[in-house]
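With one protein chain held back, the other chains of the complex are shown just where they sit.
== chain A ==
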Amino acid sequence: MNDQTPATRHVPDRLDNPLRSALFSWPSLLLVVAVAIFVANSLASPYFLSPWSLSDATFNFTEKALIALAMALLIISGEIDLSVAAIIALASTAMGFALQFGIDTPGLVAIGIGTGLLCGAFNGFLVTRLGLPSIVVTIGTMSLFRGISFIVLGDQAYKGYPESFAFFGQGYVWWVVSFEFVLFLAAAAIYYVVLHRTSFGRRIFVIGNNATAAQFSGVRVERVKFVLFCLTGLMAGIASVLLTSRLGSTRPSIAQGWELEVITMVVLGGVSILGGAGSIVGVVIAAFIMGLVTFGLGLLNVPGIVMSIFIGLLLIVVIALPIVYRMVRK
């Protein structure tokens, strides 16, 4: 958990440490929090512990969590993408636009995912080729992408998606297990392998810890970062397909404010916002925590905006606790 303090960034040779400590301590702390919230939910509402409720609960976070997986890699590499929610809006608008020309489900999905990928590549181009700070670039593209949706749609909405398109956001693979949930689990497994079991994943950590050293070690820093921006855009495109399918319509204000929730998920999952440390397991548990909190409070009729207080407190408290603990022990 040392990786939460900026001071450790000055220690150069700690390639193994943050990974191991994140794997062994942060996720276990999160798991305790998740179980506590699960128990609290089942005590607070009699409707919580039913298969269908739990299945509904997953819809609260699967789309955001899919983006969070790629965002985790991006943040570990020391960059950030604030435009993901805007990419959802633009990809959704592109699908709705294509729908007007009678394009069917496979084409729509390809257009949605392709738009996401293009947007990610655009971000990656600006950050890696022109050497711009990603936080500023993606604040800009966030306005640009959503702005294009507003230009196309204004105060209108695209509706009338084909029946077969509804499967992605509303379909069930088996009993109460939704397509979205299965997709999320599969993606989580893939991202776990990529980050923790491949040389590409190692490179991401190296870049996040010391980009200059990585460069001199023969890591193509810019290419890796470009790929990560593309991946984040791709996941936002996939999330856009799921969300559009679930809502059955496209408005330019779709997924407004999601970028902050996705980043909260990633940071809560133990990924250092300064880069260089984090794990997919932590992010997955954090996704469950956020889903459980919002769903549990929803069952208690707590309005969404009040839930955000809990999410905000959770974020700060979970990160502050280990720090306070260390200070007190000293």
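In this text, a contact is a pair of C-beta atoms (placed from the backbone, for glycine too) under 8 Å apart; a residue touches a chain by one contact, two chains touch by 3 or more; residues count from 1.
Keep in mind that, in the parts below, contacts and distances are computed from a predicted model.
Taking the options "Branched-chain amino acid ABC transporter permease", "Spermidine/putrescine-binding periplasmic protein", "Hydrogenase-4 component C" or "Pyridine nucleotide-disulphide oxidoreductase" in turn, only "Branched-chain amino acid ABC transporter permease" matches the UniProt protein name of the chain that is not displayed.
One of A:Val39, A:Val173 or A:Leu313 touches the chain omitted from the figure, and that residue is A:Leu313. For the chain missing from the display, the contacting residue among A:Asn41, A:Ser77, A:Ser92 or A:Thr141 is A:Thr141, taking the whole complex into account. Of the residues in chain A, those that touch the hidden partner chain are 4-7, 126, 130-133, 135-137, 139-148, 150-151, 154-155, 256-257, 260, 263-264, 267, 273-274, 303, 305-309, 311-313, 315-316, 319-320, 323-324.
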